[in-house]
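In this view, the complex is presented without one of its protein chains, the others remaining in place.
And then chain A:
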Amino acid sequence: MTTRADNECKGCTASVHVSESQLAVMEQSTVTSEQGMSEQAAQELYKERLAICRTCDGFKYGTTCKYCGCLIPLKAKVASATCPYPFEPKWLR
């Protein structure tokens, strides 16, 4: 059974606004995931991707792609990651 304080709210604790310090913790926790095990993008490519995302209308809350739900500062580090922009992918490589 799930133990939970009686009638405790389920959802209010999860914010879509993610701070730098939270990002650092999340990055650490992805180390053992499929994403974390992937080949990492070169620094130049990483910065290029971030710059493109920051001009995109799908970039929300300063961190998040609305089309895939990913935290871009983490996703952009994965070499094989792709841009899900439905009109035409924006990441050049």
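To be clear about the criterion, a contact is a pair of C-beta atoms (placed from the backbone, for glycine too) under 8 Å apart; a residue touches a chain by one contact, two chains touch by 3 or more; residues count from 1.
In this section, contacts and distances are computed from a predicted model.
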> What protein name does the UniProt record of the undisplayed chain give, "Mg-protoporphyrin IX chelatase", "Dihydroxyacetone kinase subunit DhaL", "2-polyprenylphenol hydroxylase-like oxidoreductase" or "non-reducing end alpha-L-arabinofuranosidase"?
Replying inline: "non-reducing end alpha-L-arabinofuranosidase"
> When the complex is taken as a whole, what residues of chain A touch the one chain not shown?
Replying inline: 1-4, 6-12, 14-18, 26, 29-30, 32-36, 61, 63-64, 66-71, 74-75, 83-87
